[in-house]
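What follows is a set of notes on a single structure, which appears directly below.
As you look at this complex, bear in mind that one protein chain is not there, while each of the others sits in place.
Presenting subunit A:
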């Protein structure tokens, strides 16, 4: 600007550029410069896929959360973290598609075809996580696994088979693969692993991972109770093994020994069912949740038992006039708590808060569905006795 003054009125510019003055425009009146000289940042491209993450919370001293610094802090100043009351990110090498929580241990599986596709952490006193060889002694196995450690499955074609689903009970676990059937490991005191019961068998440090053979057709889903196992085949047949004294396996003559159809009036078409210790929850095709049983059912502190299905009001799952479709898409049960995942990716929990397993930031019991703050959209959740695992994906 000084140059233009010099050119236009040379008579006034005697002392040269020392006399130049200019008016500075105030911030408000400066015109918006859409100049091309400002750099434009690109943070993501058009084809960005969402990242998959795993979150864990609950009681950590068994190692079930898979974060060793909670049990053995890496710095002398830090204290061990006994209860993780809010979701904490678990870093995994691969994307995890299936997770299951047992009593103090967790199994996570990825859908890859690599050699390592199954990891376990937590209690291993009954070899429910397979043989975890110690660093110092080749013949000994760890009793507590603090980090997700690979579980070596005796597969015929390790690079072709994928793990479809995992399930965990009190001290045993089941792994369902797509080509090679079901593998079981852990405690077999009642035959829950599907093999012959051996008297006085020592389960700690055992190398046995049994492949269960006696199915008429391919197994498509497995489920574990405390000490029993159930298998669903593709022809619609259900197989059971393990502790059946209370009729869990449908064989013994006590309570109900064969499946009976429940004419649940007013529940609509049931698409999912989940069982806890003393309570049951079902989900119908409209996304409504019905509960019954004994304990904290989710309709306030007054309703502690019900023998008929009670619907939980959909407003508690986020349905409002701005969001008329607060629909629950998945329902799971832990021993004394419930978890529901909506189609928008929100996680709601309620029930007894055993050692912080609900993940709501406090240790109080929750009598109606409460949102858990998970950074991301929850895809699936697994409930154990005192811990939970959530599989989530990022928003973008």
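Side notes on the structure shown:
Criterion: a residue touches a chain if its C-beta (ideal position, glycine included) is under 8 Å from a C-beta of that chain, and two chains touch if they have at least 3 such contacts; residues count from 1.
In the analysis below, contacts and distances are computed from a predicted model.
The complex appears with one chain absent; UniProt names that chain "TruB pseudouridine (psi) synthase family member 2" among the candidates "Radical S-adenosyl methionine domain-containing protein", "Epithelial sodium channel subunit gamma", "TruB pseudouridine (psi) synthase family member 2" or "Protein cornichon homolog 1-like". Of the listed positions A:134, A:251, A:278 or A:373, the one in contact with the omitted chain in the full complex is A:373. In the full complex, the hidden chain is touched by subunit A at residues 27-28, 32-33, 38-46, 48, 299-302, 313, 315-316, 318, 320-323, 344-346, 364-368, 370-371, 373, 377, 395-396.
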